[in-house]
Structure formats: C-alpha cells, structure tokens
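Of the protein chains in this complex, one is absent; all others appear in place.
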Amino acid sequence: MRTSTAARTGQYAALLAYLVFLAFPFVWLISIAFKPPRELASLHPTWIPENPTLDNFRQAFDEQPLLQAGLNSLLAALGAAVIAVLIATPMAYVMARRRGRLAKAATGWVVVSQAFPFVLLIIPLFLVLKNLGLINSVPGLVMVYVVWSLPFALWMLAGYVRAVPRELEEAAAVDGAGRLRTLVSVTAPLLAPGIVATALFAFITAWNEFFFALVLLKTPEKQTLPVILTHFIGAGGVADLGPLAAAAFLATLPSLVVFALIQRRITGGMLAGAVKS
Amino acid sequence: MTLVTEPRRPARRAPGPDAPRGAPDHGAWFLVLPALIPILVLSVGPLLYGILLAFTDAQSGRTEPTRWIGTLNFQDLLHDTLFWESFRIGLVWAVGVTVPQFLLALGLALLLNQNLRMRWLARALAIIPWAMPEVVVGIMWRLVYNTDAGILNETLRDLGLGGGHDWLSGLGTALPAVIVVGVWAGMPQTTVALLAGLQNTPRELHEAAAVDGAGAWRRFRTVTWPALRPVALAITALNLIWNFNSFALVYVLTNGGPGGRTRLPMLFAYEEAFRYGQFGYAAAMGCVMVALISILLAVFLVGRLRGEAKGGDKA
Partner (left out) sequence: MTRTSTRIVTLLACAVLLLAGCSDGGGGADDGRITLRFQSLAWQDESVKANKELVREWNATHPDVRVEYVQGSWDSVHDQLLTSFEGGEAPDIIHDASDDLADFAYGGYLADLTELLPARLKSDIPHHSWETVTFGDGVYGVPFLQEPRVLIANATLLEKSGVRIPTPEHPWSWAEFRQVAKELSGDGTYGVAWPLKEPVSATLNLSLSTGGKLFHRGTDGKVTVRFEEGDQVVPRTVHDQVDTDRSASPTTLGSGGSDTLPGFFAGKYAMVPLGFSYRQQIEQQAPEGFDWQVLPAPAGADGLAQGVSPQTLSVAEDSPHKEEAAAFVDFLLQPDNMVRLALGDWMLPTGKQALKDPALHTTEHGWATGTALAAHLRSAPAQSVRGYAEWKDKVATPALQEYYSGAIGMDELRHRLEEDGNLVLARYQR
C-alpha cells in the first residue's frame, strides 16, 4: 500500500491517543489500589505509588465479604451460562433451520427484548419472585439471568447453526438417524466451539451484572461482587479509596481473563469470512 | 453486537423447501419449550403484569390495599416536570454518548483496519472497557474525577490549566463528565462491530478506486461507507437504545446528582419504585419509556431494511 510517511505518522499518533484514552483509567485504578492512605489524601497524587503497599487488599477483605461475594458471583454466572446455553441451543436450532411462525416470533422477541427498559420488567419480576420466595436467593437471580441472556445467546447460536452445512444433517437422516439423534451426534459437536463461546459470554455478562442483583439480593452473604463493591462507598458518598480500588481491581480480573480467552472467537466470529487480518 | 454476526452468514440455499418438508412442528415445539417457558414466565408475563400495574396505585407497605385507579398515574406523569426533565436528560445522554461513541469507534476501526504495528496492543486494551463490570468502570472513573486525589485535576494542574474542578458534583460538568465515561465504556464494542463490517468491504473495489486516483475521503465515501452502512446503522440504533436504558454507570458515578442533573429515566423510575415504594407510578413511567423506545426501534428497523436493500444491490 502506498501511504505517505506523514499520513503514517498521523495514524500512529492517532492510535497512540486511542491507547492512552483506553488504558489510563485502568492504570490509575491499579495505582490507587497500591497506595497507602497518606498518599491518597495528598493534594498532589502521583501515577506511581511512592510506597506501594498491599494493605488495601487486606483491608478490602476485612471490610467486606469479598470471598463470599466472589463465590456468589461465580455461582450465578456459571449457573446462568450453563442453563442459558442448554435451553437456548435447541431453540436457536429451530430459529436457524425453520421458518415457521414459531421461529419468526422468537426472532421478533429477540429484537424487541433489546428495547425493554429493565425497570418495567423488574417491578413485576420482583413481585413474582417474592411470591415464589426467590427474593434474596442466588437461584432466583440465576433464573433472571438466564432469561436476560437468552436473546443474545439465541442470536449467536442461531448464527453458528447456520454455519453448519445442512448436507451433513441430511446425510445422517438418510442413514436413518432420528431427528434428535442427528441433532445430538452430528450438529451438537460441530456447534461445540460456538456453544462454549456463547456460554463464556453469558458468564461474563452475568458476572458483571448489577441492576437485577441490586434489587433482588438483600443480605451481604447472598450479594454478588458488583453489589458488594458499592458498599465500599459509605455515608454521604464517602469512599475509602484504597480498598475500593483494590476490590474493584480484583473483581475485574476474572472477566478480563475469560474475555481474553474468548476474545478471538467473539471478534473472530464476527470477522470470519472477511479478508485475513 | 449480536446483530453484527449476520453479515457473515454463509449464503443460504434457496429458501422455501424446508418448512413443508419437516413434519408438522411437533419436534420443533419440543426443542423450543425449554427456552419458551422461562421466556413466558420471566419475560413476557412480567411485562404484561407491569403494564397492568401502571393502572393501579400499587405501593410498598401493607397498610393500604392496591386499587385500580385508571389513568391517574399517567395524568400525574403528564404534570411531573421532573420526569420529563429526566427524560430530556436521558435523550441528551443517549445521543451524547452514541454519536461520539460511533465516531471514535469508526476512527479506531479504520486505524485497526490498516496495517499498523501496535494493532494487537490496541485490541488487547480495547477489551478492558468491554469486559469490565460497569460498576468497576464507574468506580474507576470516580477515582479519575476525584477532586483532590484524582489524576485528571492533577494533570490539568501540571499543564497549568487550573485545577480543583469538581467534575462529578458540579452542576455544569456532571453530565458531560458522565457522558465521557459512557463513551469510553461502549466504544470497544462498537469498534469491533464496525471492524467486522469494514473487513467485509471488498478490497478489490478499494484498490480499483485507488488506481483511479480517488483520494482517501472519496474512497471512504464511495466504497467503504456504502458497505459499512447497514452495520453502522444497526449498531448505532442498538447503542442508542442500550444507552437510554443504562443504569449502573450513573448509579455508581453520581447516583443521579448533582441536583438531578444526571438522573437518567431508568434511575428515576428505579428510585420511584425501590426508594419511594411507588410501584404503580414507576410502572407507568416504564410504560411511557417502552412506548417511546418502540418508536425509536420502529424507525431503526425501517431504516435498517432500507440500508440492507442497498447493501444487497452492491454485492
């Protein structure tokens, strides 16, 4: 490609600006997580802690039940991811392979559900779950997360199903395999990578979710990490910055790691068929 | 982002024969049921219930029975200047986030589509805002904006631009400050979607145009943009809706303050329901929001179909 040096320089400068913009808040968070209180109260904060300390992490664990919250988050996210994928895959198959009224309605719901303001959903949901005795319970939250992650799970999985050559299924059918057997023994294995990617994405979404958890979980021993994090902010919005930053940093790690694992697949999935990058 | 997977769908064989060929949909029902039941119980059902609630005076407490009050909630809502102010803020926020988000993401996507050296790094960094819990994003930016201990004021002081701005609690600065965070948080997702779209544009056309001596801007307008348009439209419309419905960021950053300057409609309705216990009134707000968002969605769908028709002609 013929691109002038000046243009190239400009492009690199722009890229650098993007990098700084994207990275600096996270760097700052890490910096604060390792700063002792005196440095935090200083009127002239520095990027690099002068006397780095791990005290904030210790204090964070002392102040709030982070381990329990992490376990709750893990349970909610795993539960939501696995169940969502289990029930979404068959339906996605129908959506991809048929064009009956059912498939149309499902597709319609997927699109329309993007427009729901959660608030219209959460009030009745709260009252429904209350009658089921599922307020302040992680299984109750899992149910909500499952339904909440279904639209995108359906959409993604339907895309993966379409990518599976129909001839394979037809061949199996000719061999006399029943529909269910075809599905389980032919289609499912081919879908597996897509299913894993979808599950992990659902996992992250649930791990990060805040609104439903805030409304539905009422006691600290049931609450998930994002809700517990807001507890570091005390009366009148006073925050204990050090432990807050430390805990926030820790809460981010799992989703960063999982995301790094599937990033290629998610973005790659979208880019498939495009010119090699 | 989900809509974006669509363009890569391999060319379908002629549609039509499958529906009649399969047995009448018994099997399909069996496959659909596990997902359908939760959807009906926990999504469609509550939605209808919510609409009914909007016509009652349901509130927290057990001393007063719930009654049907017709459209009284909606009449109150009509006179509730605070709600409409919140709605206006919501629109400013949604547009204010979506537009810069799109432009910045487009810029980044175009850069990443070039053969630049630090591309991998940009990709790696771009996942940070995407993968992060919104609550952490909010906390992080609180630390950045902090009046005394924040890096933003310190940097401004170092540059001699004056410091001591009270970003998140100043009446004039709070909304812009929060919008910047919204842009930051949603940019990567938009970038990836646009990048996917870009890599679908036929390179040969690009090269042909370059040979013809078309400048970069003209190449963008005549070759890149037409191919990108459907993706751009889809992701923008979705962003608009998602942003309008966003909650966690603002809850953590400002909790609606100062003086309600950042009280987005979602936050407003949340407070009405779960702080003041006015369930019926809050449900009415939800209905109004749904109605208006549906209009947005309809506009988007019409536009999108048109865009796709055009894209189809090109290919």
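Some points to look at:
Per-chain numbering from 1; labels A and B assigned in written order.
The rule we apply is simple: contacts are C-beta pairs under 8 Å (C-beta built on N, C-alpha and C of every residue); 3 or more make two chains touch, one makes a residue touch a chain.
Values in this document were obtained by computation on a predicted structure and should not be read as measured data.
In the entire assembly, the chain absent from the figure touches the shown chains A, B.
Looking at B:Leu82, B:Leu103, B:Leu161 or B:Val302, the residue that reaches the missing chain in the full complex is B:Leu82. Check A:Tyr93, A:Phe126, A:Trp148 or A:Trp207 against the missing chain and you find that the one touching it is A:Phe126.
Contact between chain B and the absent chain runs through residues 60-63, 76, 79-82, 147-149, 164-166, 168-171, 257-261, 271-272, 274-278, 281. In the full complex, chain A touches the omitted chain through residues 37, 41-43, 64-65, 71-72, 74-75, 78-79, 81-82, 85-86, 126, 129-130, 133, 135-136, 138-139, 189-190, 192-193, 195-196, 199, 214-215, 218-220, 230-231, 233-238.
The criterion applied here is as follows: only the chains that are shown with their structure count from here on.
Averaged Cα coordinates give chain A a centre that lies 15 Å from the centre of chain B.
On the side of chain B, the complex with chain A involves touching residues 1-6, 8-10, 12-13, 15, 18-19, 22, 25, 27-29, 31-32, 34-36, 38-39, 41-47, 49-51, 53, 104, 107-108, 111, 114-119, 121-137, 139-144, 146, 148-151, 154, 157, 184, 187-188, 192-193, 195-196, 199-200, 203, 238, 241-242, 244-245, 247-248, 251-252, 255, 265-266, 269-270, 273-274, 279, 282-283, 285-287, 289-290, 293-294, 296-297, 301. Those residues of chain A that touch chain B in the complex are listed here as 1, 3, 11-12, 14-16, 18-19, 21-26, 28-29, 32, 40-45, 47, 86-88, 90-91, 93-94, 97-100, 102-103, 106, 109, 111-125, 127-128, 143-144, 146-147, 150-152, 154-156, 159, 162-163, 166, 179-180, 183, 204, 207-211, 214-215, 225-226, 229-230, 237, 239, 241, 244-245, 248, 251-252, 255-256, 258-260, 263, 266-267, 269-275, 277.
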